[in-house]
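The complex is shown incomplete by one protein chain, all other protein chains being positioned as in the whole.
What follows is subunit A.
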Amino acid sequence: MDVLELARWQFGITTVYHFLMVPLTIGLSLLVAAMQTAWVRTGNERYYKMTKFWGKLLLINFAMGVVTGIVQEFQFGMAWSAYSRFVGDVFGAPLAMEGLVAFFVESTFLGLWIFGWDKLPKKVHLACAWAFSLATMASAYFILAANSWMQHPVGIVLEDGRPRLTSIWAVLTNNTTLAAFPHTIAGAFAVAATFLVGIGAWHLWKKSDEEGVWRSSLKLGTWVGVVAFAVLAISGDVQGKLMFQQQPMKMAAAEALCHTEEPAAFSIFAIGDVRRPDCENVKSITVPALLSFLANNDFTSEVKGIQDLVPMYQEKYGTNYPVDERLGELSGKPIDYVPALPVTYWGFRLMIGFGAISAGLGLVMLWLTRGGRVPRGKWFPITALAGIATPFLANSFGWIFTEMGRQPFVVVPNPSGVDGVWMFTAQAVSNSAPGEILTSLIALTLTYGALACVEVYLIRKYVRGGVAGVIPAKTDDGALAFAY
């Protein structure tokens, strides 16, 4: 493998991994803040226990999100230095803002929250929970603004062959960001909600102590889940329509739509080899005209297929890579504008599929446990716990789809923006030795793998321990002794 492939694998692995922790942190921290608010306002011990129990799981997960996040920031300079030079005038700003405005708040107030239980007045301590949970969302906003700029560059002029920032406001209010943010945040709440539902249902079935805690958690999880999935569907639709305008190739690849159709059908399931951009030998189960509606809000409209898009891209962005030794084997070669179709086609379907499964599961759980009921069969806790995986999978496949779908670009050209601002992924990597990237790829993957085992082990342990496992032992002067 060459530097490009290694660096891409590394970015993919570390980012998907990082994004397993992030949504749980974002969703759970706000729910924990809400539980603590309920406790402070009502004085009901049940909410205190919920705060403690879910707060502990949040902390176990948060630590991993933090340490894997540092890798993300450093990686741009380390493995993608040509990219960093090209976009630095624009892209660095939201990253720096994330650190200065959001991440500082997150880390500092989380420290205060962990250690401040007996040191701070109740309400001040509660305010710390809100500070860090809102800061996690602000973090997400800045990072999505940075990512959205790569998907759809705005607020710039082209100067000396590089984009130069002219409006930070345009970058922060990029319509791509505005669509991606609710979708991503709703995805985070879907994760947290399913987490509450799965673990709550298991404890109910086990008849653990503190039945009230588990019943309330289950209920909270289901309702948050219902809202989250509604927002996911609506924001996903908005985002999809936007993508049809901004990145038509990505959406054609999502459908493996080879030929322009009018009206276009939505493919539910394909049999055969979707790898080929000419769609030979692919049979697909379709819903007529649905894709036209998803793309343009109009059941009769035309949707462009890959075969018609390729010549358009070639005309606008060139047929061949520039001759440049840094491009290695790709130097001077024809540009393949078609993303990896099996990845985009199936990624898109798996995102929606797993999302739908986890949405349905929440509703079923709510029905099954209505009026104090708990099903006795063993299938009940197994389904509930297995369900926890589904929104994680949906999130991962969503990101894999959207990032693979913009290939071969790392900075996708904005069809209605400044001419000449785009970058091919192949041009973005550092001038590194393959051995360097291979070393870090192996080291990070092994470390991440080991840490995943530790995190799962700890979460299991504390889930099993229930409420009794998280209420701290008091010391003489009730200091911060419990945390470590």
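Odds and ends about this structure:
By definition in this document, contacts are C-beta pairs under 8 Å (C-beta built on N, C-alpha and C of every residue); 3 or more make two chains touch, one makes a residue touch a chain; residues count from 1.
One rule holds for everything that comes next: contacts and distances are computed from a predicted model.
This figure omits one chain of the complex; the name its UniProt record holds, of "Predicted Zn-dependent peptidase", "Cytochrome c oxidase assembly protein", "ABC-type glycerol-3-phosphate transport system permease component" or "Amino acid/amide ABC transporter ATP-binding protein 2 (HAAT family)", is "Cytochrome c oxidase assembly protein". Set against the missing chain, the residues A:77, A:212, A:240 or A:375 yield one that touches it, A:77. Check A:1, A:100 or A:230 against the missing chain and you find that the one touching it is A:100.
Panel shows subunit A; residues 59-60, 62-64, 66-71, 73-74, 76-79, 81-82, 84-85, 87-93, 95-101, 103-105, 107-112, 114-116, 119-120, 159, 164-166, 168, 430-433, 435-437, 439-440, 443-444, 447, 451, 454, 458, 461-462, 473-477, 479-484 of it touch the chain omitted from the view.
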